[in-house]
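Have a look at the structure below before the remarks.
Yeah, one chain of the complex is gone here, protein chain that is, but the others are all in their spots.
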Amino acid sequence: MLGTGLLQGLAVTAKNLVGSFHDPERYVTMEYPEVKTKLPENYRNFPFLVHDDPKDPLGSLRCVACTICETECPPQCIYIVMDRDEKGKALKRPKVFDIDISVCMSCQICVEVCPFDAIKMDQHYEIAETNRFQGLLLSREQLSKSNAYYHQLHPTEAAAVDALLAEQKAKQAAAKAAKAAPAAKPPAPAAPAANPPPPPAPSAEAPKPPTPPAP
Amino acid sequence: MSLPGQLSVLFPLASGLGASSPLAAVLPASDSALERLPLTLRGLLTGWLPASWQWLANSLIAIVVLIVAFASLFALLTLAERKILGRVQNRPGPNRAPLPFLNLRTYGLAQPVADGVKMLTKEDIVPDGADRVLHFLAPIALLAFSILTLAVIPYGRLLVALDLDASVLFFFAAGAATELAVFMAGWASRNKYSLLAAMRALAQLISYELPLLLSVVPVVLMAGSLSTSVIVERQGEWWLGFLPRWYVFTPWGLAGFLVFFVASLAESNRSPFDLPEAESELIAGHLTEYSGFKYALFFMAEYFGMCALCGMAVTLFLGGWQAPLPFLSFIPSYLWFAGKLLALLGVFMWIRASFPRLRIDQLTRLAWKFLVPLALINLGTTAFWSLTADWAGLLQPLRWLIAAGLIAGPFLLLGRNLSKGLGPRTYRYAA
Amino acid sequence: MESLEQIRERLLARFPDAALTVIANPGPAGQPSLLVGSPHAASIAAFLRDDPALRLDYCSNVTGVDWPDREVVETIKRTVPPPPPAAPADPSAPPVTPKVIEEKVKRHIPGYFEVVYHLYSMALKHGPVILRTRTADRTDPASLPSLTPIWRACEFQEREVYDLFGIRFTGHPDLRRILMWDEFKDYPMRKDYVEPDDYEWEPTPHGAVLDKARRHYPAPPESR
Partner (left out) sequence: MTSPAAPSSFPSGLPSSPGAHVRAVHDDFHGDLLEVSMGPHHPSTHGVFRMIVTLDGERIVRLKPVFGYLHRNHEKLGEQTTYLASMPYTDRLDYLNSMTNNWAYAIAVEKLAGQAVPERAEYVRVILAELTRLLNHTCLAGFLLQDTGCSGTPLMYAFREREKILDLFESLSGSRMMCNFQRFGGCRLDPTPEWLAAVRQLVDGYGRFLDEFEALISGNEIVMARTQGTGVLTPALAISAGVTGPMLRATGVDYDLRKVDGYGVYPRFEFRVPLGAHGDTYDRYMIRILEMRESIQILRQALRDLPAGPILDPKAKNRGFRPKPGEAYGRIEGPKGEIGFYLISDGSPNPFRYRVRPPSFVNLTILEDMCLGQTVADAVIILGSIDIVLGEVDR
């Protein structure tokens, strides 16, 4: 009969009108600045650099300025300059590490390709800026965040990374010890001590390259 | 009708001189003080004036009170509409605007103030090459005609600004002119969307004026008067001592009410008949080139028109200011009217939240092929009802049955014809 | 579905003077394609659509490819017969394997434009058959027959190829630019397309782009 479908529709809207007052399943609105959703652990928004020593945030960056992320970055928003001493020897740390977050699309590829677990994804999303041109160009100082901060954002992932790094450190130490006693046995085929730690084995999260390329 | 009576229709000024003017009338002392409150207040304000001046002062007061009351109702309605729409859609609706200077959020009650300030401070843009005069006049004309329609609705016992003998005619005459204003707006804007909207508005006007009027004719016939006050008075009796004898509770009245309701949705450009401002295809229709205060006037006039049509529906079918049950009569009549009006407005909003929009050809088809025949048949049903008024005893249920059949049969047949070829479908699946 | 070779045979039987080449696909996907000469492209396409065994009624994808002039260094393996054994064959010695010499040959392939059609059959649910048409060279105006009269699906896609590669499709009913604006002159998907040098100033840290930006805007718009 003409009109039954209309009445059915009116019943649905009436149900929702009433339901929005008592049913949290229906009333899903959150009043944003006062109430904020709990971000999931995996949430990602713009990268940051991890440093290990809160007292020396720039000196203890894990980044070795290898520029892998710079080349892999799809929108090309990362810019890195290696720090060098007077003789021009590479110091394995960035002198300039800029990320233009007006270009960055938070794709996480830099995190995936980084063999040193040096760059991770932030969760800071209230980034409105009044300065269109310089305000969104983040420098190394702004990007450097502590490992504790990383733990706070992604506890599970950070724990895994820490375990991995500790394992590498132990291996490195073992290699060093082996090198220190060359008489006892021929030098281990491990990487020279001066080299950065070997990359972790490919994990489920992000496959890592077998060797870190030369900077 | 006597000569002075006719004069009073043509020249309202003349009616003020007669003793029969409703503005000069006094409620019987048997009514409660609350019921007499509006008239008492008016008496306090103008009672000291000489009789010839009193009429003028009373008229001015009536105009001011009407405009102020409906303007604040408009403010409230915009908020209520957004709130209801929000709640139906599982969101809170406007709830942030703080009260001015207080920074107190009171469930968005200050939203109309904020909206008003925004509207008033916006730049008034007139398109290059538009007809500036018509562009300016359109909102004013629309508002003027809307306010005129408000004048003849009895808001309570003896609370009517203009008690004409032919107030129903006056109402529809003024109401029809509002569409002219929409056409003016659409034409003057020099915008293709506006022009399309104007054409739609005219088609809609012509289509829906007819069922609207036809659905009122039975009421006029049964009440025997074109005066809204008399029509309300006629609905003031009780059936079996406690059931209200509003016209909506008779078969012909129900059918008439439904036709009137649907037609008034269309007349007030409300969803699902809001074709002149169909935002999904015509941006904002005739309002596309309006901004600032003119836009606000349009908006206001639209709500005034909606209130007027709802008020008329209440008056004609829902017993006007009459209480629904005898023992509830202690509540003043104007409050009953306000309650019924708000409820009907709520249904308007509920419908807006639920239904999509019709297409223009479907809209006119609904009017010509469904509402007009139904209203005409309803006229016959009314005749039957009036002829069998003396049927009693066992004949009474028979009378009801026949009348209901006279309504339901055509409704089903016309409805089937209207929705021919449409219907739920079953789907097959690939093997 | 028949193999591409079989289809080619049948097509040759029907259109004896048509130029038809099967182009192998060296990759793991292994989808070879059929290169069709321009004069017969439309009639061959109609045949493929209407042939009861093929019924390729659905043209899924139309692509332009720009192959610029290139030098291909091909490694050709040549077997050099082993020198005759100086000493009598020693049964214990390993058998002398023929020596393989790798020679590098440079070959110049002149550039051309190519349009690739991926055809499937919705009626028989098989596919793909990949058709290719090629221009002789990369000179403007490049022109190829349109298959829009055969498959309506080509209408917008061929317009896109025209828009981005500059290949004119003869027989297309409505060949206009589709993604770029009408006044645009160049064809941006060509390999030799040079980007216009009119960047808006942006705070990019990258040298090349920054240089370009500096050329147009010596100072940033609002340096603070």
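First chain written, first letter: the chains are A, B and C, and each begins at residue 1.
Simple rule for what comes next: a contact is a pair of C-beta atoms (placed from the backbone, for glycine too) under 8 Å apart; a residue touches a chain by one contact, two chains touch by 3 or more.
Predicted model, so just to flag it, every value in this text is computed and none were measured.
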Left-out chain, listing which of the shown chains it touches: A, B, C
Candidate in contact with the missing chain, chosen from B:P272, B:G311 or B:P410: B:P272
Chain not shown: contacting residue from C:M1, C:A19, C:L35 or C:V116: C:V116
Touching the absent chain when the full complex is considered, from C:I7, C:L34, C:C59 or C:I167: C:C59
On chain B, residues whose C-beta touches the chain left out of the figure: 85, 88-91, 192-193, 195-196, 271-272, 274, 278-283, 352-362, 419, 421-425, 427-431
On chain C, residues whose C-beta touches the chain left out of the figure: 25-29, 31, 57-61, 63, 65, 116, 118, 122, 125, 128, 130, 149, 151-153, 155-157, 160, 164, 171, 173-174, 176-183, 188-189, 193
Interface with the unshown chain - residue positions in chain A: 2-6, 8-9, 11-13, 15-16, 26, 28, 40-44, 68, 72-74, 105-109, 112-113, 121, 202, 204-207, 209
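In this text, only the chains that are shown with their structure count from here on.
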Most widely separated chain from chain C, with each centre as the mean of CA atoms: B
Length of the line joining the C-alpha centres of chain A and chain B, rounded to whole Å: 62
Between chain C and chain A, distance of the C-alpha-averaged centres to the nearest whole Å: 39
Residues of chain A engaged with two or more neighbouring chains: none
Junction residues of chain C, two or more chains touched: none
Residue ranges of chain A touching chain B (in the complex, touch as defined): 1-3, 6, 9-10, 12-14, 16-17, 19-21, 26-29, 31
Residue ranges of chain B in contact with chain A within the complex: 84, 87-92, 95, 350-351, 353-355, 411-412, 415-416, 418-419
